[in-house]
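One protein chain is absent from this view; the other protein chains keep their places.
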Amino acid sequence: MMKTRALVLHKARDLRVEEREVGTIGSHQVLLHVGAGGLCGSDIHYFWHGGMGSIRLSEPMILGHEAAGTVEAVGTHVTSVKPGDRVAIDPSRHCGHCRFCLEGMMNQCENMDFHGSAMRKPHSQGLFRDHIIVEERQCLAVGTKASMAEAACMEPLSVALHAVNQAGSLMGRRVLVTGSGPIGALVVAAARLAGALEIVATDIADAPLAAAARLGATTTVNSKDNPDQLNASYAAHKGWFDAAFECTGVGAVLPGIFPVLRPGGTLVQVGVMGDTAVPMNALVAKEISLRGTHRANREYALAAALLRDQRIDVKPILTATLPMDEATRAFDLVRDRSTQLKVQLSFS
Amino acid sequence: MMKTRALVLHKARDLRVEEREVGTIGSHQVLLHVGAGGLCGSDIHYFWHGGMGSIRLSEPMILGHEAAGTVEAVGTHVTSVKPGDRVAIDPSRHCGHCRFCLEGMMNQCENMDFHGSAMRKPHSQGLFRDHIIVEERQCLAVGTKASMAEAACMEPLSVALHAVNQAGSLMGRRVLVTGSGPIGALVVAAARLAGALEIVATDIADAPLAAAARLGATTTVNSKDNPDQLNASYAAHKGWFDAAFECTGVGAVLPGIFPVLRPGGTLVQVGVMGDTAVPMNALVAKEISLRGTHRANREYALAAALLRDQRIDVKPILTATLPMDEATRAFDLVRDRSTQLKVQLSFS
Amino acid sequence: MMKTRALVLHKARDLRVEEREVGTIGSHQVLLHVGAGGLCGSDIHYFWHGGMGSIRLSEPMILGHEAAGTVEAVGTHVTSVKPGDRVAIDPSRHCGHCRFCLEGMMNQCENMDFHGSAMRKPHSQGLFRDHIIVEERQCLAVGTKASMAEAACMEPLSVALHAVNQAGSLMGRRVLVTGSGPIGALVVAAARLAGALEIVATDIADAPLAAAARLGATTTVNSKDNPDQLNASYAAHKGWFDAAFECTGVGAVLPGIFPVLRPGGTLVQVGVMGDTAVPMNALVAKEISLRGTHRANREYALAAALLRDQRIDVKPILTATLPMDEATRAFDLVRDRSTQLKVQLSFS
Partner (left out) sequence: MMKTRALVLHKARDLRVEEREVGTIGSHQVLLHVGAGGLCGSDIHYFWHGGMGSIRLSEPMILGHEAAGTVEAVGTHVTSVKPGDRVAIDPSRHCGHCRFCLEGMMNQCENMDFHGSAMRKPHSQGLFRDHIIVEERQCLAVGTKASMAEAACMEPLSVALHAVNQAGSLMGRRVLVTGSGPIGALVVAAARLAGALEIVATDIADAPLAAAARLGATTTVNSKDNPDQLNASYAAHKGWFDAAFECTGVGAVLPGIFPVLRPGGTLVQVGVMGDTAVPMNALVAKEISLRGTHRANREYALAAALLRDQRIDVKPILTATLPMDEATRAFDLVRDRSTQLKVQLSFS
């Protein structure tokens, strides 16, 4: 029986490389050699805090839901990929039968089994391992031009695309993105792809802002250095922006968006946050829509296609790659926002 | 020069009947004898507290923006109404030239002059007087079947219709309305008109719930007597309601709506409230849209047409009428939610 | 083995009552005693012409896709209905796995097996028989108030609801319905349910117009007696109606709708017709949306709920019921539009 190394979190700050069995390939399954995997916000919360909100690690769990790999073998009924193909992994294992799946809202699946998530018990094991068997449906071909590192950005890119899809057509629109970390920067790229005329990106660090500029932001604002700039420049005539994407997940940022968002505008909350004070007077008087966005649906396939066709260049967010056995150092490094956006792991 | 009695608020709890000049009828204007006027939440705030939030009474102001009357004379160019016609008064004097007016969002007019509002200085004088001259455009014919009291409900009905329009088509949908005061009860009626299959209305008093039931609620919940009923009945499978309308304006009510609203559902905030804690985790994870609604646009004309055609019966919310010179007693009475919904004044 | 009588069409005008086996009840299936079945346009085309367009009868087929019945027995896993329950039958057997089903567009299912349709080979056998076994999912409870005849209108009502859903919210809108046969009349009822302010219904016979008036039309126009009335009354200012529903299926009717539909309006084509001359100049200049509607999706359940709750009264379209063995006479009778709308069969 084939073995693989896997990156297993036992409790907060206790991350170990362990050996696991790979299993046997089912007729509709694919064996992948994982090439790259990115650290996402939830991985970081699991590592440092053992969970987030009510979702807590209660047993050892392999981390990771952003990854890409190369096909090594395929099951007897697999037709869409073949050995040697390079694929991004769709981590969303939805049931396909609940009422949400049947409405095309697979991200709301009542039986979701999402790689590297502690929401279910037993937990859904993640993608940070050298080898893994996944369903054929999870393998999204990325062609030959995108690197493994770029392909592993498929999942966060799909999240950004799904966020942008919550705001209707952005062609010719004025867009604000608060927070230019990996997700915020990719939201900038997605808004640019969608034809936004003007994209203002904010952050409290310069490195993310530089990445946002490379991905399509027309203006960047360091809101630590210039806390009043947004309001001074964009609040006249009831607000400048047609749409805003809140990607910091910091509750204190939210109220500052309302004065610069035009009446009837849409504020998409992308970052996860707990109970937060919302200026309801402004929301009501300006008839603003504050809406949430959660993971992705058909945007997984779109993200893979965009990377395959080189329509979006994600390299500006790729700041470091460490080998799997230095994962603990990677979780340390990723907290340095002055230099880091997306930190990835490599496998062998 | 013709004189009229007017109901002038000088400061909180200092309401006086005073004499004012009526003025002269312009070519596009209409002289009305006011027949009935309803006390709205903002009137009540002005009377008891001298304003709400940052909007404060700073000079004497005639109250009132819900009223109906009979045409007594018309200007030389007026064609749509004639003496004897009975009309509801559209209180929204928008400029017709700003960018919002030209997009059909007159309620966001940058130069709005709304009757009985202290937002501008000098304040916009209100409708609580025996006679008034208004623009022809403000006169919405209500025919002969609706009473003056019913016609004076045109404005709050238009607010309810506008709120319902924020949620897209409600045909066949499941709807929650929290708070069954005059606006909540009319939202029930509007949702019923729009074809909602199921309408659950809540309140902490029985009288409003009884009105809501008469206006189309399929279930009523006294949330004071049964604080857990909503959650117990409607939270399964990620939530039952397609749309919710929050009409209490009480911040503490808002979080309880999220568990019973289905993923992708819409929560329309109708009641005005200040900064309020919102469970953003739920908003994000369930991709809920929380959107504000403010006054009305083309719904003024629709409300008048519905009253004219007797398509909506507003009588269940009409609980008391007092003569103009007992207005102070009316403002006292309206606070008794165990018996009162809409309290109106009559003029002579 | 249980037997049932069935109404089998062998070729155009050759309709026979034959004996068939009922089969055995699967664990998720239900045995129904059929109570009533309605003749639909496609049944009529099969009977008189052996098909419509490219869909031709090539083997004997039991007719019927509009029916209701009483549960006689249920499979071991059935939970939602029990013997004695009265149900409308959802005739749409979609696969639940193709890309359209997974987007909630079951009516576009690539593997659709719709009762009483010759589109597939072997043909999908229909519902006109005394007894039938269907899937639990197809059984939509209609409660105790709706008659069998009314319950059998669930399917055409769902078609009308689906048509109305193509036009967005109709609350307060002005609606035109051309053709007041069974579907047109139910579109009137659905538009009324959805809150349309004004509904003008046309036909060339008075009986359907009378039904349309009872179902909510505010104005009826006999377009045979008054061919110019629509244009004379509703063409000013680029057109009066916000939405139009073309239910005649007569190509010559279509062009006359464009002058009375406002710019940006929606024209929903409900009736089936072949290649038809469309005034594209008007469609382009007025930016009209001409869109098709096909059967129903979640509207099946809604139609059953509306009949159960007596929210829509379909009795005005029920004009005749004949016993199954007089089916040939029923197909003759239904062609008399001066007296007939929906002709139904009864079973025993």
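Labels for the chains are A, B and C, by order of writing; each one numbers its residues from 1.
Note that in this section a contact is a pair of C-beta atoms (placed from the backbone, for glycine too) under 8 Å apart; a residue touches a chain by one contact, two chains touch by 3 or more.
Quick caveat, the model's predicted, so the values are computed rather than measured.
Q: Decide which residue listed in C:Gln125, C:Gln269 or C:Thr321 touches the omitted chain of the complex.
A: Of the candidates C:Gln125, C:Gln269 or C:Thr321, C:Gln269 is in touch with the missing chain.
Q: If I consider the whole complex, including the chain that's not displayed, which of A:Glu59, A:Asp309 or A:Asp336 touches that chain?
A: Considering the complete complex, A:Asp309 is the one touching the chain left out.
Q: Any idea which of A:Val164, A:Ala212, A:Cys247 or A:Met324 touches the chain not displayed?
A: Touches the omitted chain: A:Val164.
Q: Check the options A:Leu63, A:Val87, A:Leu193 or A:Val260 and report the residue that touches the missing chain.
A: Only one of A:Leu63, A:Val87, A:Leu193 or A:Val260 touches the chain omitted from view, namely A:Leu193.
Q: Against the chain that's been left off, what residues of chain A make contact? List them.
A: The list for chain A reads 161, 164-165, 168-172, 190, 193-195, 197, 298-299, 302, 305-306, 309, 311.
Q: Just the residue numbers, please: which parts of chain B touch the chain that's not shown?
A: 96-97, 101-104
Q: Just checking the interface: what residues of chain C touch the absent partner chain?
A: Within chain C, the residues touching the omitted chain are 53, 99-100, 105, 107-108, 110, 166, 237-238, 251, 255, 263-264, 269-270, 272-281, 283-294.
One rule holds in what follows: only the chains that are shown with their structure count from here on.
Q: Which chain maximises the distance between its CA centroid and that of chain B?
A: Centroid comparison gives A as the farthest chain from chain B.
Q: When the centre of a chain is set as the mean of its C-alpha atoms, what distance in Å lies between chain A and chain C?
A: Computed value for the inter-centroid distance: 45 Å.
Q: How big is the gap, in whole Å, between where the Cα atoms of chain B centre and where those of chain C centre?
A: That pair's centroid distance is 40 Å.
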